[in-house]
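Shown here: the complex without one of its protein chains, the others still in place.
Our next item is subunit A:
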Amino acid sequence: MTDSPVTTAGSLGTSAVPTGPVPNAPTLSDLRALKAAAMPSIFDLPPDVEELRDEVREFAQTVVKPRVLENDLAPHDEFDWEMVRLGHELGLLRLTIPKDFGGRGMGVLGVAVAMEELASVCASTALIFGASMLGQTSVLFSGDQQLQARFLPPFLGDEPVLACNGITEEVSGCDLLIPENAELAADVMTARRDGDGYVLNGIKRFITNGKVAQWATVFANIEGNPGATGLTVFVVPLDSEGVTRGAVADKMGYRACLGTTLTFEDVVVPAENVVLGEGNGWNYLSVQSNQARSIVAAISTGVARGALEYAREFAGERVQAGKPLWEHQFTARKLAEMSAKVEASRLLYLQAAYQADNMLPAPVYGPAVAKLFADRAAIEVAEEAMSILGARGYCRENHVEKLVRESFGARIYEGTPEVLALAITGSLYGRRV
């Protein structure tokens, strides 16, 4: 009989998971740092990325973590601008803006590593910043100095400003992510040429940051082209006449970031807001998606790592049959599998991010494989963490049930497993790189 203060996991009690560190045990982050110091790796992060990782880790632990439960349990349309402001102070809204513009000049690898750190505490918070960067990508990639002069400076000011990316629609979801479906895409948002500009009409759905962003990268089909074959990218200020921000979706996870409908009714957009010229939407999308998938794989890795950290802590303290759970073979096996999945996910996203930083356009295969694997790993690891914590894992106060809910999110955005499978097999059969 031990004198452990921990109650049995089988009863639906509400006692909190012990939150203190296991005596004399380093945290998982510390362990990784020790391993990194002691062991050679083919993935030595560049010094600026290591520095960013450490800064974001501290931000995640000290700023985000104390707010996680409150933001998750808040009404679905509340938004924590204060947390975003603190992230902005750290530079999270200008991570990918070049240094000579006043940004932090990070590539995909830096962003991905930062996202893992944020998502290990709160994937929802990671997505606020990630979705904003995704919106910025069009302007950054375009190399168009007038677009950059008009739309990047807000991210360099004192107050936080967000961007968003508008692809998904009510009828056309995956059809706007699979190039071969372009002709079949139905009811796609239209852009009608009108004098020196365009008039946009249509509805975008589930747009992360749509409720709070200053401007959006918007994909619309030039009128007269079948399906989405005339897909074109526009930058649209969301205070433009004719833009309506709809109700915030009441989601099962990712509740701190607001997903909303954006309705465009006869919205006039000047020609200079077109990114990369008319009809280049699909070509640009391949650049953007392959970068973004590396980053989403990092978010899923973060979710899995967060779940593993909770499970590891609990299994280190929880005593049954006279010994801690981790010394029981069943639990040890679970923890080992979870750990392997986190490590494999990380290696895959680091490889994909490295490719994206060293190849333009980024390849299809690596990022798709990384995201497919990491998204599934996040779900599996979060589910196992919940099973290890038992009743405590099922209670809201212990974060693990939030990780379970959020683990399913990344499987949807930036390419479902079905979309990724087509991308991967397209590469296997030589249709794509």
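Some observations on this one:
Simple rule for what comes next: contacts are C-beta pairs under 8 Å (C-beta built on N, C-alpha and C of every residue); 3 or more make two chains touch, one makes a residue touch a chain; residues count from 1.
Here, contacts and distances are computed from a predicted model.
For the chain of the complex excluded from view, the name given in UniProt is "SCP-2 sterol transfer family protein" [choices: "Sulfate adenylyltransferase subunit 2", "ABC transporter permease", "LutB/LldF family L-lactate oxidation iron-sulfur protein" or "SCP-2 sterol transfer family protein"]. Within the whole complex, the absent chain has one touching residue among A:N201, A:N283 or A:Q320, and that is A:N283.
The hidden chain makes contact, of the residues A:D72, A:D144 or A:E313, with A:D144.
Mapped onto subunit A, contacts with the missing chain fall at residues 98, 105, 107-108, 141-144, 276-277, 280, 283-284, 286-287, 356-361.
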